[in-house]
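Working notes, structure below.
Yeah, one chain of the complex is gone here, protein chain that is, but the others are all in their spots.
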Amino acid sequence: MPRHPPAPVSQAIQIRGLRYRYPDGTQALNGIDFHLDAGESVALFGANGSGKTTFVLHLNGLLRGEGSIEICGLPLADETLEQIRSKVGVVFQDSDEQLFMPTVLEDVAFGPLNLGLSPADALTRARTVLKRVGMAHALDRAPYHLSAGEKKRVAIAGVLAMDPEILVLDEPTTFLDPPTRRDLVTLLRSLPQSKVVVTHDANLARTLTTRAVFFDQGQITGEGDVIEVIQRFHWEYS
Amino acid sequence: MHIPDGFLSTPVWGTLDLVSAPAVAWVARRAQRDTQDHRIPLLGVMGAFVFAAQMINFPVGPGTSGHLVGGALLAIVLGPAAASLVMVAILALQALIFQDGGVLALGANVFNMALAGVAAGYLPYRLWEGASRSGAIFAAGAFSVITSACLALGQLMISGVPMAGGVLWASLALFLASALMEGAITVAAVRAIERLNPAWIGGPRPASSRALAAVAMTALVMVVVGTLVASAAPDGIQRLTEQGLAADWSQRTVGGVAGLGLIVALCYLGGKLISRRRSA
Partner (left out) sequence: MHHLVIDRWSRGSSPLHQRDPRAKLAALLVFLIALSTTPPAAQAAFVAYAILLIVAANLARLPIRGLAGRAALVLPFSATFALLTWWSGDSLRALGLAEKSFLSGMAALLLVGTTPLTGWTAALESWHAPRMLILVIQFVYRYLFVIAEQAQRMRWAALSRRGSRKRSRRVSFQFSAAAGLVGVLFARSWQRADGIYHAMLARGFRGRFVPAAPPPFQTSDALFFSACLAGCLAIRLLL
């Protein structure tokens, strides 16, 4: 019998014993066990430098540590990397780094083109997704001219265009003013995918997720209902 | 110094467009060969960095300041082929969007700054890095700027833009001053970057030998000096081109291309010979 039995298909993410050491010797992740059910949303809390972002970069194989990672039942390996990258959509914190193509439409079509869609199909899909996030009016705009909230929506569209099953959101609402933030949260709540939300914001976590895990020095030191975790670690601004 | 359209005579811009276009294609192929995928965004961001770094003023005395030009810095960080390509991209954007340098004169500006300027900003570094690192970086910055400026000045004079003796000496003095400044700024910038992360400086180590670099350096000096010498007697050329003689036009263009080609070919063969003898 294998040491780790294969996860049932209803598991979106199944991670066991994940360790990662940066080339400079820092031990960033030190034995992480994590799971996410299909359709579930979980918040990742923890101080700056506790390993949350490093962890997130493992979910689609941008970083490769020791330990086992299964995404929707697929073990992460060189052969499955492409498949897994289309299943896990990562929305990075800095939208300017995420939107690198000259126009909004081309940027959103970048992923589908990489998946092998024909240019016409990729553009159609990009248009559909942009409409879905409320950015259909900005197809030909350059990303540089968009507001912070609009950039975030386009970044989300770029990820949705790959038709992922899991959305990973790294601090999705930082730098947004309150009304923009509210609209974005409404959009995120309407998306059916399983979500992993990295955030410092307890309010955001309460509205978007049901469960939370707490990172400390590369380990998960607490886990449970989101409200309970917030109270246990005093994870609020006031 | 970005030359706008309207200043260069037709044989000059025509020749340099004809020379620069295949050279850029060659540089792009080389850059692609040496470049892993992750360096494609890096090249673009470094181009944007050079643009932005030019906003930072370096005080050099009461009331005067200079800024980084960046050809040598790019060459040291990215290697010569990638640095040339980045400079070509910058020059193309400057010509079209910022009205800095002409479109027909793009070949001339590319030749002066992206090809000769980057080569002049790389060769001293490659040749003398072992002897004195700071000295080599200083020489790279200074030589890069003086090469571009002298070539541009020579091309303007060949095109018949008059330079009275006083003006000529004043411009050369100005070039020298800005060259020394670029040397100092490049050294300071490289040191500051290395303090943050030494791995960023160094770039890909090229396979070509030092002998080849020395020959290329000689070729470069010859091209610069040749341009200045040719420009010393511009009047005759000017009169001829203004008459618009078709035969003369094509003769000069062909002559120019052939001359440049000859210098490059001779130096290439010489370099091959030397490096073969060394390795034998």
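When the chains are written out, they are named A and B in that same order, and each has its own residue count from 1.
By our rule, a residue touches a chain if its C-beta (ideal position, glycine included) is under 8 Å from a C-beta of that chain, and two chains touch if they have at least 3 such contacts.
Being a predicted model, the structure only gives us computed values, none of them experimental.
> I'd like the shown chains that the missing chain touches, ordered by label.
Across the whole assembly, the hidden chain touches A, B.
> Kindly state which of the options A:A38, A:L74 or A:L113 is in contact with the chain not pictured.
Only one listed residue reaches the unshown chain, and that is A:L113.
> One chain is left out of this view; which of A:A12, A:A28, A:L44 or A:L57 touches it in the full complex?
A:L57
> Just name the one of B:L18, B:A92, B:A177 or B:L228 that touches the chain not displayed here.
Considering the complete complex, B:A92 is the one touching the chain left out.
> Would you write out the residues of subunit B that touch the absent chain, in ascending order?
Against the left-out chain, subunit B lists 2, 4-7, 10, 13, 24-25, 28-29, 31-32, 35, 37-38, 40-49, 51-53, 55-61, 68, 85-86, 88-90, 92-93, 95-100, 102-104, 156, 161-164, 167, 184-185, 188-189, 191-193, 195-197, 200, 242, 244.
> Using the document's contact rule, name the residues of subunit A that touch the chain not shown here.
Residues 57, 60, 62, 82, 85-86, 89-90, 92, 94, 96-98, 100-103, 106, 109-111, 113-115, 119, 123, 140-145, 158-159, 162 of subunit A touch the chain absent from view.
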